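Encoded as structure tokens, here's the structure I'll be asking about.
Each chain you see keeps its place in the complex, though not every chain is here.
Chain IDs A and B follow the sequence of writing; residue 1 opens each chain.
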Amino acid sequence: MGLMTKEQYLASLRDGRVLYWDGERIDDMTIHPNFRVPLEVALRDYEYDEPERRDVLTYKTEDGELAHRVYQIPTSEQELLDRMRLATELSIVGGVTGVFMALMSVRDEVAAVNPRYAENIESMYHLARDRDLRAAEVITDAKGDRSRRANDQDDPDLYVRIVERKSDGIVVRGAKFHITAAALVHEQVVMPTKSMRQGEEDYAVAFSIPTNAPGVKIINRSFAPPELNPFDYPASAHHSIPEGMVIFDDVFVPWERVFLAGETQLSGVFARSLGLWERTLGLLEAAERAEMMVGLAHLVTEHQGKERKPEVMEAISELICYAHVIRTALEAACRRYEKTPSGMVHPNILDVNVGKYFFAANYHVAVRNLQDIAGGLVLTLPKEADLRHPEAGVYIRKYLHAKAGVEVEERMRVLNLIRDLTADAYGGWHLVTSLQAGGGLIAQRIMMNRTYDMRRAVDKALAAAGVARPDA
Amino acid sequence: MGLMTKEQYLASLRDGRVLYWDGERIDDMTIHPNFRVPLEVALRDYEYDEPERRDVLTYKTEDGELAHRVYQIPTSEQELLDRMRLATELSIVGGVTGVFMALMSVRDEVAAVNPRYAENIESMYHLARDRDLRAAEVITDAKGDRSRRANDQDDPDLYVRIVERKSDGIVVRGAKFHITAAALVHEQVVMPTKSMRQGEEDYAVAFSIPTNAPGVKIINRSFAPPELNPFDYPASAHHSIPEGMVIFDDVFVPWERVFLAGETQLSGVFARSLGLWERTLGLLEAAERAEMMVGLAHLVTEHQGKERKPEVMEAISELICYAHVIRTALEAACRRYEKTPSGMVHPNILDVNVGKYFFAANYHVAVRNLQDIAGGLVLTLPKEADLRHPEAGVYIRKYLHAKAGVEVEERMRVLNLIRDLTADAYGGWHLVTSLQAGGGLIAQRIMMNRTYDMRRAVDKALAAAGVARPDA
């Protein structure tokens, strides 16, 4: 019990979990080259030895024990802001472990339908927290034919479902897609991908299961090769994380780990809550990345002495507007927090969805603005190996000189970061995840429609139109 | 001294001011049909008799006197928010009187160069406040050829300038364009339209002068005819205000009314300060209007039973995102207020400019989204007179019926408001002022570039690029 050391974390991964990657079944992920960078990433959240990291990463629970802060349940605006600040320090593995915030946010609602599930949520939360575990957000089903419902597919397993109900638990079958960091965590926290209706009771299922449970198998995929030079790939050399296709091949889940098993009216509740927390994290990353893009736009044009050109100023202004709207939305979401009956606070749903939608709908244009002023060297810059070559390097240094005070290596690193972030495999990953993570533009539109204060807007319109409604 | 009654305000306008409109020189504006609606608008801010309006409209000054709240100098976030709330109640005539906020915001900066000017600002502020006057923001020059500076035009008067300096004051000549409500106020508060350079000393001039001062002449223009049916024109029938071309034909300004007379380094300071307060008001109006557009979008589609169509939901979502970003920017501008040395607070410059720019750059698309779902009846709806006609009215009521619960008159009023706001003369006025008021997209881009925390963005970019700058 209590915090794990890095060594304990690594040891905990050698638990027999079934992993595939690049056509290989990986027996010990801790020594496999594909997992070298992902594990470096994951280990950042176990850096409890350095005193200042320990302060950032831990808090004292109600039991007086130290626990990872990702488990701290916010109860005020300040704690919500603290959580945002923590999130900028966390790796993506710590980030997805925030799935427990989504569970705890819906606990009261779940309790109203079935108190047993609510207890299970709470006890899983305590178990995971007290053992310092990491967990994945396991939500998106295979889905098959989108024009048909879960219970009407060619193969009934295209959405994860209960195939057997037993006295001591349920047996589930199916697959979940796009599960970030699935191979790196201890618990797979599974939820329905969307609302289910009558007749789809077997698909209304939520639970948490250890990664090494019999029948759980993960097929991994990353945007990056195992080894990337950090000069040439300043971002992705450090950030590669596998996405997992998580298979449930008749996995037994004991009742005490089940959060939902048939109550269709609750199935949408989990997805909406997870959506909120996922989009909040997405919005935070968006704010950070957009600000970095402003900085890159400034640097890459300043390096070339063209930062005063009107078309450059326009592009930078557009990026500033973009970044500032996102940042302001995030701050507003914390300031205008919402509270569950048991006192947990979560970010304002409308603010988060507006911010995330704005970010996602305009991200490709923001990338265009940056690439437009950055120029072709983003693509054609020679690599570090050429820079270090005794002959080629001389030419590179001579011809990449732009003006006094601009170091060639700084210039190259900035160009490399722009390429890495926007015009290479990692950049492509960002383009797609900006749109798809947390549910796609459609999902955010629906949430905006649902949570906007339409009454107030309608009243303004009616007053201005000179309409006195008899009922008003 | 003290608050004026409505009658006193009207009487104060019969002061010999020189006004032209539609080819006519108007001797008594208080009985001229062109001014009927504008005066109704202006009089709303003198409704001190109704107790609840009095509370909204007045405050107690440091002298213990009641004064109009537009003169209250904010010193905290709450007072700034109160001012925003006041502004939603104020007419545009009260709105432009906020020009004194711009003057008082720069008083400390002006005092550092010439204490006399700062004293004049302060005494004019007290004079205007204590007499309950209204004032106009008199800033945009004729400008002539934009590729040449003020002192290099075919006619030296194309920017307002000092033509003579005397012991007791200055004589000015020139014209100012687009002066909202100029004919309806007591004081013309004049400022340079932009920064001036060496050699342009005569153009670095700011002052306040009564509207009836000899040589002041105003040529008026409004988007609306004098008389509009409020059923057919629910917005513009009540909101028409003339814009004035204000001529200064060798107007004498005594020194105690002069705020600048030659110190070119200060000339940009006034324009920037006024720009901030103008854009703040513009942002507030933008938030109100955008929210009304959301409400109209909801109503007009609900009336037709099509509010659940995906393309309708998309358009409404886009409008929600648009309105919410604007509202959030305004609130952030108040929360992150900035303070002058003497303790006056003003809205955050970056927040205001980002919000205003976002509003302006996307307004035409917001209008498109509303018009796209509103349909052709916005244009082709018969008028109230036809609705009231015994024969035609029967058909109109029959065929504009959409579904139970939707009153035909409500439906017509909503359609009329959409047309009036977006697709008629008043709508065109909004399209252009959304872009041009407070200085155009370019001006806002420059302010965003100038006030964004570029250091912080650059540091994030450098850290991510792996650059360690020797100086950092």
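Note that in this section contacts are C-beta pairs under 8 Å (C-beta built on N, C-alpha and C of every residue); 3 or more make two chains touch, one makes a residue touch a chain.
Note that the coordinates shown come from a computational prediction; the quantities given were computed from them, not determined experimentally.
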Please give the number of copies in the complete assembly; 2 of them are in place here.
4
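Keep in mind that, in the parts below, only the chains that are shown with their structure count from here on.
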Could you put a whole-Å number on the gap between the CA centroids of subunit A and subunit B?
43
Which of the residues in subunit A end up touching subunit B in this complex?
230-231, 234-235, 288, 291-292, 294-296, 298-299, 313-314, 316-317, 320-321, 323-325, 328-329, 331-332, 335, 350-351, 354, 357-358, 361, 409-410, 413-414, 416-417, 444-446, 448-449, 452, 454, 456-462, 464-467, 469
